[in-house]
Each structure stands twice: as C-alpha cells, then as structure tokens.
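Only one protein chain is missing; all other protein chains are in place.
Moving on, here comes chain A:
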Amino acid sequence: MAALWTLSVLLSACLLWPVCLALTPPAELPQPHNLPPLLGFNSSDGSPSVDLPMALRVFSVDYHHVQAPFEIVLWIMLASLAKLGFHWSGRVPAVFPESCLLIMVGLLVGGVIYGVRHSAPPTLSADAFFLFLLPPIVLDAGYFLPGKLFFENLGTILWYAVLGTLWNVLGIGLSLYGVCLLAQSSLGDVSLLHCLLFGSLIAAVDPVAVLSVFQEMHVNEQLHILVFGESLLNDAVTVVLYKLFESFLRLPSVSGLDVLLGGCRVVVVGLGGLFVGLFFGLLAALTSRFTSRAQVIAPLFVFLYSYLSYLTSEMLHLSGIMAIVTCAVTMKQYVEANVSERSNTSIQYFLKMWSSVSETLIFIFLGVSTIQDVHMWSWPFVCSTLLLCLAWRATGVLLLTAVVNKLRRNTVTFRDQFIIAYGGLRGAICFSLVFLIDDFPKKRLFITTTIVVILFTVFVQGMTIKPLVELLDVKRKKRALPTVSEEIHSRLIDHLLAGIEDVVGYWGQHYWKDRFEQFNRKYLRRFLIREDHQAPSSILRVYQELERREQRRDEEAPPIEDPRSHSRPLLPEEMDSIRRILSRNLQNFNKKQTPAYSRHTLHQDTTMDKTRKPLYRHHSLGERYKYNTITHWPQGEDGEFNGSHRVRAGLCRSHTVCAVGPRPVLQDSSVPAASAQRGPADPKSAATKEDQVFPQNQAPVGGEAPKKQLSFVLENEKQP
C-alpha cells in the first residue's frame, strides 16, 4: 500500500514536470517565442511571428492558452491524489497525521520545482489564501457546528478565545522583546511593536491544523467544541491585534488613546462580523424559501450568501471568519427545512469536498513555500519563539481553566487541559499573515521563524499528541472502566440535578435558550420557512428533539447478540454492547461521549434526510428500518418475530410521527423489521412523553464507509 502511495506521488511529480518547464518566473512576462508555432488562424495570443508556416499543422500544443487553469487543476489534482494515496497507504495514517504527510508532499514538490528551475517555487499568496482557500474550510466547520453544544459552552469558549489569545499575544510579544534586548547584537533592530506584531500572528491557534489532527484522536464532543470554537473565535482577536499593531507601526507615535481605540476595535470587529453573518444568513434563509420551483440551484444560494458575507466583512475590515460561521449557523435550520432532500445532500457534500480540497491545498502549499531562498536564521530567536509559544499557552490554559472550572458543572479535566494546550497548532493563517507584514530588515527572520513554528507544531505536536494522551490515559486506566451500575446511577444523578435546577428556577443558559426558542418559533420560522414545511408544534418538537439526539449518536452499530437469556453471566462483548447502549441512549445533558465530527466523511447523523423522511415520505420508512441496530435481527429469520418484539422494537419515533402524520401504513414488507412497525398503538402514549422518543440507530449504508476513517470510539470518560 505504501507503494501505491509513493507511486501516486511520483505520478503527480511527473505531471508537474511539464508544468515546471513551462512555468515562468513570477516576475517576468510570458515569452511567446518559446511556444511552438501555432496555426495561423487560431493564434489567439497575438503572436507577433510574421513568418507563418507554409503547411498546415496537424498537431500543436498551445500551453499558454490554458496555462492558468491548467496549473490550478494540476495543483488540485496533486493534492487530491496525495490524499487518496494517504488513505491507501496502510499503516501510515496511524502514525502520521494527514497534515504532516501533505506538508511533506509539498516539500517534495517544492524541492522538485526548485531543482528544476533553480529559483523559488510559487508561494502561497496571502490573497489566494484568505479569499479562496480559507472560506470553504470555515464554512464547512460552521455549517456542521453542533449548535447546541457550542452555545452551551459559549462562555468558556469566549473565555479561552479572547482572554487566552490576549494572554498569549502579550506574553509572547513581550518575552520576545526581552530576548531581542538580550541578544542585542543580532536582534537589536527588532522593536517592541514588531515583537508584539509577531506575537499576535504566532499566538493564534489555527482551526485548520487543529481539526486535521483531532480527527485521529478520540476526543469527546465537549473538548472538541472547546478547542475548535476557540480557534474560530480567536480569529477576531488575532486579526484585530495584528492590524492594530501594524497600524501602530505606521504611526509616528502611539498614545494611550490609540490603545483604547484598539480595544474598541476588537469589539467592533467581532460584533460586526457577527452581524454581517446574521444578515446574510437570514437573507439566505429567506431566499431558500422560494426555491421550490428551481430546486437545482438551491445549494448555490448557500454558498453564494456565505461567501458574500465573508467578502463583505473582509471589505469592511471586520472578522470574515466570524461572519461566515455566523451565516452558516444562522441559515442552517431554515435552509434545511426549506430545500429538498437532494439539495441538502448536495450542500453537505459540496461543503465537505471543497473544504477537504482546500485544506489539502493549504498544507501542500505550506510545504512548497518552505522551499525558498529568503530564509534568515537566528538560533536564539527561533528557539525562544518555540519555547515561549508552548510555555505561554500552557500557563494560559492552566490559569484560565482554574477560573472557569469554578463556574462550570462539567469541569475541564487535566487531560482536557493538556489537549487544549498541546493541541494549539499553528497553521496557514500565521503563514499568510507574516507575508503581509510591511517590509523591514528582519522580515525574513519572521518568515523563517513562522515556518519553523508551524512545521514544529504540526509535525512534532501533531504526531506526539496522540501517544502522550494515551500515556495520560494509561494512568487513568488503572481505574477500571465505569461499571454499569455506576453509569446508571451517575445518569440518574444527572437527571436529578437537572430537575432540581428546574425546581429552583436556576436561570442559567437554559433561560436564554428557551427565550430564543420561543422567538424562533413565533417569528423566525414563520417568516423564513415555507408554509407547507412548517409543521405543527407537536411534531416539530418531536423533530427537533430527534435532531438533537441524532447529532449525539455514533453510527457504529454493534449487533446485539442474543439478549434473551438473563441468567448466565455476560460476555465481555455483551458488556461492551450494554455499555454502549447506556452511553448512547441515556439522555445525557451535559457531557456527551459521542465522537467529534470528521472533516472527511459525512456522518449518517448529519444527514437530515433520514430524520425528515418520517414527516414527508412514508414509503422510505421501510428502508430505514433495515438499519435498525438496536433490534438488529438477522434478515432471514422472519419467524422470530413475535408480539413482544413488536411492542418493544425501538422504532417508536416512527410510531409517534406516523401516528400523528398523514400516512401511517407501511407498504414495504420485504424488510423483516418493518413488520414490527405495524404494531400496536400503545407507543402512541409515548408521544406524550416526547423526550422518551428516540431515533433508532442506523448502520452505515452498505457498510461502505471505511472503518479506518470512522476511528471513533466511545469513551466512557469519567468525570473527576
């Protein structure tokens, strides 16, 4: 398998060979006389050659005509082939995170290009990065953001993002200035503002890099949302500080008033991005309401409006990332209710595809751009930057967590803190920002240092975080896995506490959530969703509840073994399956143990069509039941079904929905489990207790989803 991968890399390199040959140095204009002579009639580039050939050319190559798109396609092709190769290469993904491999491919390609042309390969221009490569990734992240979890943890996320980034920036900047003062001889001309500027761009944690590493790790949802949310939101702080220090550099002098204004700018930039995103999100939702007659272009609106929000906020010097994330989060529920199933699927697939390609390209370009001849090296600066980045982040996380833990019910454990601190990877945002600095003597040093930091964090931290975390877990594994009774009792206590909080009327986040839900229901949904798609409230509640639960499941479906005999001791597999049932099904308010979302695959639980089918199309219900894993009966044994199974088949969601919906009768009798659904109506009483309703779990369709990608393991993480 490794052979296949190397083969694909070599293939890509070969593809690039003619590209390299034809590539002109960036500064020069294309030179027409290098091209082979063209057919006189088709000469489109205004070739000045006067002597047209006498005979007709049967075959000719006009590379210049297609140069720009050709090169772009080749780069994307390279990126995609590398990605394919990565996933086919057997054991390698277990050790190397994908980002590392992509950077190495980029290094290789960059080296090839350098070797051929003896000059620097094309670098990642900041414009291309910020305008074309970054938005798809952030949009994808925002669209699939687990909204409820995000808002529950919003306080903590903001705490880490704003205060943590400030702490890091000031800390790194000031310390670096101290280092520069100490090493007067070599670094004397780096001023305080330069150091602060550098600190602001190097302190930012990059969502792209973080996501790509977290995929290979088992992180629970809460941790994932903390790190990811922080990396998204710190964009506002980073960009503002960066621009602030940059404008300070241009000012003759800096006064206290400027600093104060700078502080205001942070707020303006953040909130401004938010409002721009909200505006475009609502517009998109409204537009999607009218797409019923032109369903094919409905997905386009999602992308257009999101991109427009990004561009608008960049134009206004607001935070583009916040805008696009807000836009995605805002429009998601309305768009999904308005457009057809297929459009929804298209939207999701396109998002995944673009963000995947974009991320791959970014990493490859990072590798390519490393090969340059503009490096300036300085041992003290580089090493101290590395150390300071780690040190300040660690202390920042520790301090902030100590404060925030007092206010949260689910504490951020030490393991989580370690992951947050150590998983603060820097990525392409730093890289682009450093290129944008105004030229000054030590700019090359900054560029080199940034590249070193990025490579260090991605390679060293990215590769070692998993083993280190497992080492930490080993210490915790000395405590046995939680027993079933412990699990049950803990959940009971969770419910109890939630109930008591309700009795006491604790106006926590639930209060605002309820208010928003009421507002949403009364005004927004009426306005933004098509009339025929607005369901009456009881079904809607069920649907929303299902949607929420759906997001919490995983799709691995352990077939339940024979659960019929109760008296024999349970096998380990059954123990595991019981544990899985418990952690999957028990309503878990605060700490969810489901896996993090994946960049590369669409979870079954993120496709909404399956949840919505019961509301609109009854005939597809039969198909869904095939994948019911809770009652995963072997397909051939129809005779096994008896009355008791029918009552208890865990497909009551369809019951309740069917019971209320227009078409309760199932036609599809070829699926065994479906027969269970024509069961009695007593689950209808379950409809009154809406929170009892729970969707069945669905196995991956056809089992095609490569298990390697779904490397999610349910971790019954204990609270300390």
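The working rule: contacts are C-beta pairs under 8 Å (C-beta built on N, C-alpha and C of every residue); 3 or more make two chains touch, one makes a residue touch a chain; residues count from 1.
Heads up, the rule we're going with is that contacts and distances are computed from a predicted model.
The unshown chain of the complex is recorded in UniProt as "Calcineurin B-like proteinous protein 2", chosen from "Calcineurin B-like proteinous protein 2", "Dynein regulatory complex subunit 3", "Cytochrome c oxidase subunit 4" or "SSX family member 2 interacting protein".
Only one of A:S80, A:T395, A:T411 or A:N520 touches the absent chain when the whole complex is considered: A:T411. Seen across the whole complex, the unshown chain contacts chain A at 406-407, 409, 411, 479, 482-486, 488-506, 510, 560, 563-564, 566-567, 569-570, 574-575, 578, 581-582, 585-587, 630-631, 644-645, 648-650, 652, 683, 686, 689-694, 696, 718-720.
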